[in-house]
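One protein chain is absent from this view; the other protein chains keep their places.
Should a chain be cited, it is by its letter among A and B, assigned in written order, with residues numbered from 1 in that chain.
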Amino acid sequence: MNPDEVIVSEIEKAFPEAIEEVSEFRGERTLYIRKADLKSVCQFLRDQQSLQYNFLTDICADDMLPEFPRFAVNYQLYSIPRNHRIRLRVRVEDPEDGPETVGSIWAIGTWLEMEVWDLMGVRFKGNTSLRRLFLPEDWQGFPLRKDYPLGYEEVQFSFNFDEINAKKPHATKD
Amino acid sequence: MTLSAGGDAIQELTLEELRNKVGTGMEIEDAEEHMLLSMGPQHPSTHGVLRLLVELDGETVVNLAPDIGFLHTGIEKNMEAKTFTKALVMTDRMDYLSPMSNNLGYILAVEKLLGVEATPRAQAIRVILTEMQRVASHLVWLGTSALDLAAMSVFLYCFREREYILDVFEMVAGHRMMVSYFRPGGLWRDVPEEFETAVRQFLDFMPAKIADYEALLKNNPIFLGRAKGVGVISAEDAISWGLTGGSLRGSGVNYDVRKANPYSGYEQYDFDVPLETDGDVYARYRVRMEEMRQSLRIIEQALNKLPDGPIQIDNRKIVPPPRAELGRSMEAVIHHFKLWTEGFNAPEGFVYQAIESPRGEFGVYLRGNGGSKPARVHFRAPSYVNLAALPKLSKNLFVADVVAIIGSIDIVLGEIDR
Partner (left out) sequence: MGVEQKLGNLGVVTYRLEDLVNWGRTNAMWPILFGLACCAIEMMGSQAASYDASRFGMELNRPSPRQSDLMIVAGRVTRKMAPVVRRLYDQMPEPKWVIAMGDCASCGGVFNNYAIVQGVDEIIPVDVYVGGCPPRPEALLDGIMSLHEKIRNEKLGDWA
């Protein structure tokens, strides 16, 4: 049995309801995990002797607009002893009601979740350090969401130079 | 007690707020006498615009919180507004000490999404150039972190050799730093004739130079005193904190993406993964010095069996036609026009591609939605993850040690903030 099938059968044995869907694309296996089960599945994946996913590589959120549920959070797991990668994907309907934090399982989890919160606005239950990280404290909105504008400024050319110049802030000596 | 260290955007913090900011599970000690120190964002030894909020008991670090984002560029968002090819230039400017590695990671992710693979010649050239980039990046790391520890001459020597590598990059790509040389399906153009001579010359003089740097530092009591036994992290903690690259291997964990999940034909080359077990600043220094030597080995092997052949795949839906064809073939004109206006369409789906950048595992999560622009790009930036362990590493050490530790985990702020 290849490692991809091992993990699915192991999880199904321990948590019969947890896996919503299994997909494969370009040789990468993605397990869609029910949001409520995520933390226990992660704990299981790390501690089970036959799995040992001891390395949390990345957490990344994805805005699937206009699909529903709109948000998805990816957990890239890697097992150093078994040299195997797996991706857990959690669908999130309401970003304020996100999955539980995995900071107690892998220490890096808290830090990675902070990035997701700052840029995508998915709140992780139980993570008390969620705050503005990259953006100034008073920033409104979450830039990586699809409904957030890129914030493009018009480019000055010679034909519209004066028009834009008049609107631009200009610094002075004091 | 409050702290103000900047303009409007830098908020005032009390000790309590700083403790909340740290929030990484470190126990908080009760103390009235503690002092808050703000290091940065303009600080000579933070390797960029990093701000550290440090809670001090005398000169001992009790708590530390990195305040990042002073270089947040919105690269991930901006890439969604560009086609797959045009988004490439953004990756150069992310980790500006290793643009080739960033290019490679992103391009491999795009190729994986498209389901194509570059030609053997393109792959070998990619390996040569990324390994040269690794040496160049380690040279900057060595120069600046030695400079932090008051060894000025190492910096001057390192930059001298780095210039040679940049000259080679300029020869192949036309630009010293922001190369954008790897393209989906291969390379922008073939390497010039002089490339092989130039790289061979580099391989000739470089081992002696690395020995020179080591000679400057290896027996230097100041350097050893500030590097040995400082910032220790155990293998178990290093894995839990997600460290990668030299910082992980300095703790004795044998994980190198080039060996674990080979890409671009790394499985053909014979090289060692240097390991140290001490997990301190000095161990990380030793690992990176040895990595430079291993990189030279890889470059030599790749150069010796550099295959002939095309540098791009011949899928005209992805790779633009050569200039000469445009005058002869209507089809080529159409392809050219399509590719440079609209770009190619990628299928629906998402991939994750990891490579070993000089700083650790650089991962790219890429989602296509059937269109010509990426629907979501996310970078697993090794610097960002390695920085998280800084509070743990510098606990109960002196402020001066924090400087040494920042140097040893080798962070680049452009990559942290993106």
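General observations
We take it that a residue touches a chain if its C-beta (ideal position, glycine included) is under 8 Å from a C-beta of that chain, and two chains touch if they have at least 3 such contacts.
Remember, predicted model here, so these are calculated numbers, not experimental data.
Within the complete assembly, A:Pro149 is the residue of A:Pro16, A:Pro66 or A:Pro149 that touches the hidden chain. Across B:Ala122, B:Val140 or B:Ala332, the residue that sits in touch with the chain not pictured is B:Val140.
The chain not shown here is touched by just one of B:Val116, B:Met177 or B:Leu203, and that residue is B:Met177.
One of B:Met35, B:Val89 or B:Val116 touches the chain omitted from the figure, and that residue is B:Val89. Although one chain is hidden here, its contacts on subunit A can still be listed: residues 134-136, 143, 148-153, 155-156, 168-173.
The chain not displayed touches subunit B at residues 6-10, 41-44, 48-49, 69-75, 77-78, 89-90, 93, 96-97, 140, 143-144, 155-157, 159-160, 162-163, 166, 176-178, 413-414, 417.
Going forward, only the chains that are shown with their structure count from here on.
Averaging Cα coordinates per chain places subunit A and subunit B 21 Å apart. For subunit B in complex with subunit A, the touching residues are 9, 11, 20-25, 68-69, 72, 74, 76-78, 81, 112-113, 115, 237, 239-242, 253, 255, 260-261, 349-352, 354, 361, 363, 365, 367, 376, 378, 380, 384-385, 388, 392, 417-418.
Across the complex, subunit B is touched by residues 25-26, 28, 30, 54-58, 60, 62-63, 74, 76, 80, 83, 85, 87, 103, 106-108, 110-112, 115, 119, 128-129, 131-138, 143-144, 148, 150-151 of subunit A.
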